[in-house]
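The following block contains the structure, expressed as structure tokens.
In this view, the complex is presented without one of its protein chains, the others remaining in place.
A, B and C label the chains in the order they appear, each numbered from 1.
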Amino acid sequence: MSLNELYREVILDHYRAPRHHQHVDSPDGTAEGKNPLCGDEVTIEVKLDGDVVAAVGAIGVGCSISQASASMMAEAVDGKSRRQIDELIRKFKVMMTIEESDEQVVNTERPGAALGDLEALQGVRKFPVRIKCADLPWITLEQALEAAE
Amino acid sequence: MSLNELYREVILDHYRAPRHHQHVDSPDGTAEGKNPLCGDEVTIEVKLDGDVVAAVGAIGVGCSISQASASMMAEAVDGKSRRQIDELIRKFKVMMTIEESDEQVVNTERPGAALGDLEALQGVRKFPVRIKCADLPWITLEQALEAAE
Amino acid sequence: MTDLADLRSDFPILDQKMNGHPLIYLDSASTSQKPNAVIDAIDDFYRTTNANVHRGAYGLSNDATDRYEAARARVAAFVNADAGEVAFNRGTTSALNQVAYGWGLYNLKPGDRVLLTLMEHHANIVPWQLVSRHTGAELVYVPHTGDYTLDLDAFTELLDDRVKVVGVTAMSNVLGTINPVRQIADAAHQIGALVVVDAAQAVPHVAVDVRAMDADFLAFSAHKMLGPTGIGVLYGKAELLETMEPAEGGGEMISDVQLDSSTWAAVPHKFEAGTPPIAEAIGLAAAVEYLERIGMDAVRNHEVEITGYALDRLGAIDALTIYGPTDTSNRGGAVSFTLADIHPHDLATILDQRGIAVRAGHHCARPLARSLNAPATARASFYIYNVRSDVDALVDGLQEAREIFGVA
Partner (left out) sequence: MTDLADLRSDFPILDQKMNGHPLIYLDSASTSQKPNAVIDAIDDFYRTTNANVHRGAYGLSNDATDRYEAARARVAAFVNADAGEVAFNRGTTSALNQVAYGWGLYNLKPGDRVLLTLMEHHANIVPWQLVSRHTGAELVYVPHTGDYTLDLDAFTELLDDRVKVVGVTAMSNVLGTINPVRQIADAAHQIGALVVVDAAQAVPHVAVDVRAMDADFLAFSAHKMLGPTGIGVLYGKAELLETMEPAEGGGEMISDVQLDSSTWAAVPHKFEAGTPPIAEAIGLAAAVEYLERIGMDAVRNHEVEITGYALDRLGAIDALTIYGPTDTSNRGGAVSFTLADIHPHDLATILDQRGIAVRAGHHCARPLARSLNAPATARASFYIYNVRSDVDALVDGLQEAREIFGVA
């Protein structure tokens, strides 16, 4: 387990300069996510245009992993349809849960494929304590989308 | 440790036919003793004539040791002065705490000497769990006498 | 007899002597002995994995947390509950107090009734008395019949709209009686009352299924089921745990703490204020694993057989009175008795001299003792490590007691 795999440049960049780190005007759905044990917090706001995310805000405080994950996620879902987002969420979950050793599955699912910057979060998998940090914005996104329905 | 030393004939006799097992008319002092953990209970009532115990009641429920001790104690203190009773209490306490092996003290104090039937309780000493049973009526007597002052 | 005899070597304490005789331990209803598997699990945890849980951002703490949560999952599964429905605390007593203070204090009001059975342990009585002082609710008791089972007619009669909680022991620690918890729960639920089950005696000795029982809350202690002291379990239905207030407040059970008020963590952590009994949870999980390996059916069968044997042999002793059902199908392995006019405490001393451990007293069930008109009884109680010869030794000891006390 190398720390370089965890703290990739792109993660530190998103941590230091989070994208979509602002409130959305009259959002259709909002959710607050909190990891009470480590203190990470993130608020996700979504505005929908039909079933497409027209605007997304990801505001929070917490560790580099949670905040970078939120920033990269916001970038990835902006402008996407519900179906595309569901696929993203699925891909992200697969990436975060697959054991590296489980080559078969890895090859089939090509973890990280099509996730763009988010692929940088692959390294988190090897740091089980931190997986919940990476997951937090995604769980919160699902809640925000639900709230928007 | 032989059970015969614990359950001497005189103890079983006092247990089966407790003396002074009745209330005293308008007692000067009354106390209830309770051993919440094993359930022994005893009520001691005393009527004084000057500083002499003119009547004593010892009513209770509990094991043979606690009830026989109460009965024998009542017999021993009936008609005695406070000074004599204090001496009895002292003697009884000595008897219940001396280690048998501690011959020196035993000889000096002649445990049980002048205690009459009460000497039968000597055997309890070897059964530490039961010492508090034998002690209960005596502690209660002290409280009843205090209440009478 | 179901052959569990070879288990005895798993319990190091059974090699001890008491008063010069090999220990014959007949007080498992009070606390059980521990197999090596449990003692070693605790030992190993402290030597290799000890750290606080849910707190650290480092490997050791993560391992400790994983083991702690795995223990929860295992214990929950043992009573057919979800892990989220099971909170660890100090013991049955503490768990029942949590229900009284967490649910009762917020929901009971003057005119409300708490319906208990007369055979409850103090642990399912006194918390309700304390909380009724604050709420004005009233306590009412269901009596038992002459054959030491719950008087279900009286229960039906007493179960009216005023009743908000029914507290019932799944298995009496004095009589051994197994109560029809499901039937009671169905009736209670019909009038909207909650059912709080004291399973301190049941979980160690019979397969318990919280869903089959339809219990709203259920409590048990590790130390009576081969596990360590210092830990117990509160089960609550998810929807109840989620809506009710925690009794104790502190660290680890909060979502946020403001100056005036706080919000709570998700269940079950909401009910685990402060550092939990971590090594104890690991030990309890080892106990559950041990019991599962034997199988609760085998445990129950063994106890039915040895209890049946004890009832037969004790029943044959003149002037011996057994307080409890004589039919092993609806009773557990706690056998309470008196012998002529010999005080139970004296019986215990005489047996103690032979290395036999039985309990004497009111067994923390004074209202029951009064209703039986037996302020004290002697109690022999059995577990997986007891064998027929233990019963034989007990009977021999009682014969000596008869001789000493000159009982004809």
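Throughout what follows, a residue touches a chain if its C-beta (ideal position, glycine included) is under 8 Å from a C-beta of that chain, and two chains touch if they have at least 3 such contacts.
In this text, all values refer to a predicted model and were calculated from it rather than measured experimentally.
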Tell me which residue among C:74, C:144 or C:359 touches the hidden chain in the full complex. C:359
Candidates C:4, C:279 or C:372 - the one touching the absent chain: C:279
Quick one: say which of C:167, C:204 or C:230 touches the chain that got left out. C:230
Which of C:22, C:111 or C:250 sits in contact with the chain that's absent? C:250
The listed residue (C:94, C:149, C:172 or C:201) that touches the chain absent from the view is C:94
Contact footprint on subunit C, counting only the chain that is left out: 12-13, 16, 18-19, 23, 25, 27, 30-31, 33-34, 38-39, 42-43, 46-52, 55-61, 89-94, 96-97, 101, 105, 121-123, 125-127, 129-130, 134, 139, 141, 221, 223, 228-231, 245-254, 256-262, 273-280, 345, 348-349, 351-352, 356-361, 364, 366-367
Mind pulling the subunit B residues that touch the left-out chain? 34, 36-38, 128-129
Need a quick check: the contact residues on subunit A for the chain that isn't drawn. 1, 3-4, 6-7, 12, 16, 37-40, 61-65, 67, 127, 129-130, 133
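Simple rule for what comes next: only the chains that are shown with their structure count from here on.
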With chain centres defined as mean CA positions, report which chain is farthest from subunit C. A
I'd like the Å distance between the centres of subunit B and subunit C, where a centre is the mean of that chain's Cα atoms. 38
From the mean C-alpha coordinate of subunit A to that of subunit C, what's the distance rounded to whole Å? 46
Where in subunit B do residues touch at least two different other chains? none
Do you know which subunit C residues sit against two or more other chains? none
